[in-house]
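To start, the structure under review is shown below, and the notes come after it.
A single protein chain has been omitted from the complex, and every remaining protein chain is retained in its original position.
Moving on, here comes chain A:
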Amino acid sequence: MAASLMFRRINVALANLERTLVELLNPRGPPPDAFCLVGVEGYRVSGNEPKPFSIKDIIGDGLLWAVPKHRRSLEKRLKRKFGDPEYVNKLILPKTTLRVCNTCGDDHEVGVLCPTCYKKVIEETKLMQDKIQEELKLEPVETEVVVLYNGEKDDKPSEFWQGKRIVEMEKERPSWFSKNLTQQTTQQPATTSDVKPSQLG
């Protein structure tokens, strides 16, 4: 009973306060009707309004996939076309690995036999191979085959050529073809059957 009375009195006091405040703020009476807020958007209630339909909702940012974003500048285009040291070098650079052959004076790459000299060797080898083929035909090779040039057969006695097949080339020995090349090995045959190193430990 006393609490409800209290509440009623507080309410009344608040209403009086409100009235006095309004009177204070509006000394010339209430404002005219024109000052009323009409049709002004206040707080909008966030309801489920239908959004306008757009393809972007389906594809997302898909319309901008795999498509150029900016124009390629002329510099970039020319670099791609003709190459650039800082991008991808397409230029042919001069080779520093070329050397002069001591025998013939032509140029060749480092680590490669001089092509002009090698060509001569190839031709001579072919002639030798043809001659050997002529001599041996289809027989199996059971003895050593020796290729001799003009006048070399008479250098050694006939016993030297005993167990060997001789192929005679009807031409002079080329100046660059040393006789030592045909020698099989310079190492002397072994005298003992000991395997080196022996007497270890």
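The rule is short, and it goes like this: a residue touches a chain if its C-beta (ideal position, glycine included) is under 8 Å from a C-beta of that chain, and two chains touch if they have at least 3 such contacts; residues count from 1.
One rule holds in what follows: contacts and distances are computed from a predicted model.
Participant: Would you mind picking the UniProt name of the chain not drawn here, from "Large ribosomal subunit protein uL22m", "Auxin-responsive protein", "Integrator complex subunit 11" or "WD repeat domain 73"?
Facilitator: Options "Large ribosomal subunit protein uL22m", "Auxin-responsive protein", "Integrator complex subunit 11" or "WD repeat domain 73" narrow down to "Large ribosomal subunit protein uL22m" for the missing chain.
Participant: Of A:28, A:44 or A:95, which sits in contact with the chain we cannot see?
Facilitator: The missing chain is touched by A:95.
Participant: I'm checking contacts with the chain that's been left out. Which of A:23, A:109, A:123 or A:144 qualifies?
Facilitator: Reading the full complex, the residue touching the unseen chain is A:109.
Participant: Since one chain has been left out of the picture, which residues of chain A touch it in the full complex?
Facilitator: 82, 90-95, 98, 107, 109
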